[in-house]
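Missing here: one protein chain of the complex. Every other protein chain is in place.
Then we have subunit A:
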Amino acid sequence: MAAGVATWMPFARAAAVGWLPLAQQTMPKPPVDKTSRSDEILFVNVSGLRFQTWKNTLDRYPDTLLGSSEKEFFYNEETQEYFFDRDPEMFRHILNFFRTGKLHYPRHECIQAFEEELAFYGIIPEIIGDCCMEEYRDRKKENQERLAEDTEAENAGDAPLPPDATLRDKLWRAFENPHTSTMALVFYYVTGFFIAVSVIANVVETVPCRPLKGSVKDLPCGEKFSVAFSCLDTACVLIFSCEYLMRLYAAPSRCDFARSVMSVIDVVAILPFYIGLVMPENEEVSGAFVTLRVFRVFRIFKFSRHSQGLRILGCTLQACASELGFLLFSLTMAVIIFATVMFYAEKGTKGTTFSSIPASFWYTIVTMTTLGYGDMVPDSIAGKIFGSICSLSGVLVIALPVPVIVSNFARIYHQNQRADKMRAQQKVRQARIRMAKKGATNAFLQHKEDGGLQGGDSDSTALCVKNRSAFEHQHHHLLQCLEKTTNHEFTDEVTYSEVCMMDSVGFRTSRSTSLSSQQGATTTCCSRRSKRRAIRLANSTVSVSRGSVQELATLHITKTPVGTQYPQSRSNLNARTEDLKLNCDDYTAAIISIPTPPANTPDESLPNSPAIPGILRNSRSSTYNTQETVKISSL
C-alpha cells in the first residue's frame, strides 16, 4: 500500500464509528498493538553519513528492509543507531522514497549500482516515479544491450576449440571467424575476390565494345566475348556453389542456417545460373531468363560477410523499420492527396500530361522529393498553386523522419565500435583472470610443497609462512579439506601434462624412483618440478596402454591410500591396473596455450625439467598436432 494509506489508516478506523449504530452483529475486537505508539526519531548511519528520520516514515513500507524488522540486524547497540555499510549518496534517494512515496532515479549514477542498492533495501525498481521512469528504462536497455554484446563476444568463437571438435565444427569455425586460421583467411579472401570479379564482369559485359568486323553497330562486350564471359560466370557460380554447400554441411543447425539472410542471398546469387541451364532456349522463356540475370547483381550482397559496415547499415535499416514505415506511409498519403488534386486541377487543360490520377503520382513524387524532372508540368493556375504547395510540403514530410533514422544509425554504429573495443579488452581481461587463478592455485600448491600440510620441519614452515594472509590460510585449509574429502590432490597443468607425455610414450624419467619395470609400461607418474623434493611413492602401479597416441581417452586418476611417512609430492598419480588411455590432446593444447608464467609465483622453476615442456611451451602457434609433439619428446 502506498505511504498515504498508512497515514490515513487511523482516520479510516476512527470513521468506522459511523457504522456502529447500524451494525446488526457485534463488532470484532480490535487488534492489540504491542509496539509503542509514540513516534520516535531513528538514527541511520550509512558509511558515516548520519540520517535521522521518524520511525513512522520507515514503517510506511513494511516489506522493505528499513520498514521491517530486518533492520534490527544492523542495529548497533553502542551507538544506538542502524549502521549500513553502503553508499551514502544512494541512500539519500532511498530515504526520499520513504519520505515522499516516490522513487527517483539519479541520472548521474550507474544503473547497475542503483539497482543493487534497491535490491539491498528491498525496493522494487518498478515503483520509480513517472518522472524518472523513462530515463531509467532507457539506461537499463542500453546497459542490457552492452552486456549482451559482452556475453556474445565471449561466446563468439574466439575461444579455442575443444580438442574433440569434428571436421564440421572446425569448418564452421573457419567460416565464421576467418582470422582463426590461415586456411580460413585464404578462403575468405578468395571468395571476396571472386565476388568482386563476378560483379565487375556483370557490369562490364554490358559496356559497348567495338563492333565485329563488317558490322556497324556497337556491340556490348558480353556478346563480343561471350565465351570468355560465360566461362567466368560459370567459374564464379561453381565457386559460390561449393562455398554454399560447404557452409551448409558445416552449419551446426542446417535449418537455421538455411533460413538466415546470408544463405538466402547466396542462393539467390547462384540460382539464376542453374535455372538458365535448365530452361530451354526458346523465345518466350528467354525473356524471363533475361530478367533472372538481374538477380545476379545480388551477389554484391555477399560482400556483407566481408564488410562490417554493410552489416551495420542493414542493422540500422532493420532497427529503423518503424520510422521508415512511417515515412513511407505519410509519403503515400501525401502523394495520393496531391495527385488527386493535381489531376482535377489540370483536367481542364488541353493536351495535359496529367491523364489520370496514377499518372499524377509520378508528378507528385518527383515534385515532393524536389527532383523536378519537368516531364510533367502543370499549366493552369490552380495546378501551379497546388504544385507549389506540394513541393513545399514534400520537403517537410521527408525531412521529419530522417533525424530519427540518423540517430538510430549513430547509435548502432557506436555500439559496434564499442563491441570491437570490448572484444579487445575482454582478451586482456581473460588473460589477467587466468593468471590470477593460476596464481592462486600455484600459491596453494607451493604451500603444500613447503610442507605446510604435515607441519614437518618447524624451521621450514616458519620460513614459508612469509606473507600469507589470514584469508589465504583459510583458503588453503579449505582446499586441503576438499582434497581429503575426495581423496585426490590438486595439481597443475604442466605436471599433469608431463605425466601424460611420459605415459603416452612410455617415457621413463630418470628422476622417478622406484620404477617397477614390469611387463608393459608401468611407470610412476610423479612430479618433477623441483629437485629438492624426495619423491617416494607408495604403490605405484601404472599400466599404460601402449597404443598409439591417437587412441586417447580420459586419464583415470585414483589414489591408493597414502600412508607414507614422506612428505607428499605435488602430484601423486597412481593409477589402478586398468588400462589407462590418455587424452593428450587436451594437455598438449593446454601447454601450448599457457601464457608466460607469472613472475610472482616462486615455484616456476621449470627450466630444470627436461627441455620438453620448454619446447612445447614455445611452440605456441603450431597446430595442435600430437604427432609433432610426440616426436619432440622422443628426443
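To be clear about the criterion, contacts are C-beta pairs under 8 Å (C-beta built on N, C-alpha and C of every residue); 3 or more make two chains touch, one makes a residue touch a chain; residues count from 1.
The definition used in the following text is that contacts and distances are computed from a predicted model.
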item	value
Among "Regulator of G-protein signaling 6-like isoform X1", "Cis-aconitate decarboxylase", "EF-hand domain-containing protein" or "Proteasome subunit alpha type", the UniProt name of the subunit that does not appear here	"EF-hand domain-containing protein"
Candidates A:F11, A:F73 or A:F471 - the one touching the absent chain	A:F11
From A:S380, A:Q415 or A:T441, residue that would touch the chain that is not displayed	A:S380
Positions on subunit A contacted by the hidden chain, ascending	1-5, 7-24, 26-27, 29-30, 33, 37-39, 54, 56, 99-100, 344-345, 347-348, 380-382, 385-386, 389
